[in-house]
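Only one protein chain is missing; all other protein chains are in place.
And then subunit A:
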Amino acid sequence: MVAPSATLSTLNRADGSASYQCPSTGSNILGSVNAPVELPGRRDALRPEDATIEVFVKPGTAPAGVGERYVEGILKTLLGRVILGREKGYPRRGVVITLAIIGGENVSRGDPYLILLPALLHTALLALLSASVPLSMTFSATVLAVDAAGQILREPSAEDAATAQSLHVLAFSSKGHLLLNESQGAFDLDTWEKVRQRASAICHGTQLVSADGDVAMAEDVDGRPLEGSLREMVEDQVYRDYNWQINAA
């Protein structure tokens, strides 16, 4: 399993940006965040104490359609729970997140959008971190496909997803809460429970409680937990930005 890679603050003019590649699903997403900005009109009238979050998903070759509207809704709900919209400077302002799908297989109209969802979520998170938007926690997400034999496949390609019985996207916060659960296709509750356990292991690693009560993070078939990879991407960028200070100290 090849770990995803990302670079932060790639765009010059945006407040925060991230470019994210996921080799297993072949997706390549460029995200930008502008926050806090003044929104035209008075769309914030319903919740004047909070920031308004806007998400735009732009497919590479086609104009945005129903599928994009659908994931925009999912992203907006999840990010709305993580962004602290009441911090100084944010109430009544907008957090505008734009995600462009610039590589990989395009999702044509009517195809499942769930394969791309974890990549979109990770890009949005990294771009928000790069823009220093206050967040209550971070999260990591993964997509799993269950085939006809009941085998769970991690981060399926478009062909695998087309033949799968069901597709599941799960996101876990850095504190271990289940933040998002989107499923598609036919499955029973036992299957879902297995999927949840596997997804939790992918995002956080398997927790092994040893005899003395210590909790150790183990690496298994899924390689490094996603949580750790994302943290490393951000730490790399922080070290690069503050090189001058770290060297001086």
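One rule holds in what follows: contacts are C-beta pairs under 8 Å (C-beta built on N, C-alpha and C of every residue); 3 or more make two chains touch, one makes a residue touch a chain; residues count from 1.
The rule is simple: contacts and distances are computed from a predicted model.
Protein name for the hidden chain, per its UniProt entry and selected from "NADH-ubiquinone oxidoreductase chain 2", "Large ribosomal subunit protein bL19m", "Exosome complex exonuclease Rrp40" or "U6 snRNA-associated Sm-like protein LSm4": "Exosome complex exonuclease Rrp40". When you scan A:23, A:60, A:91 or A:223 for touch with the missing chain, the hit is A:91. Across the entire complex, the residue among A:3, A:62 or A:135 in touch with the chain not shown is A:135.
Residues 8-9, 15-16, 34-38, 48-49, 84, 87-89, 91-93, 129-138, 173-175, 231, 234-235, 237-249 are the ones on subunit A that touch the missing chain.
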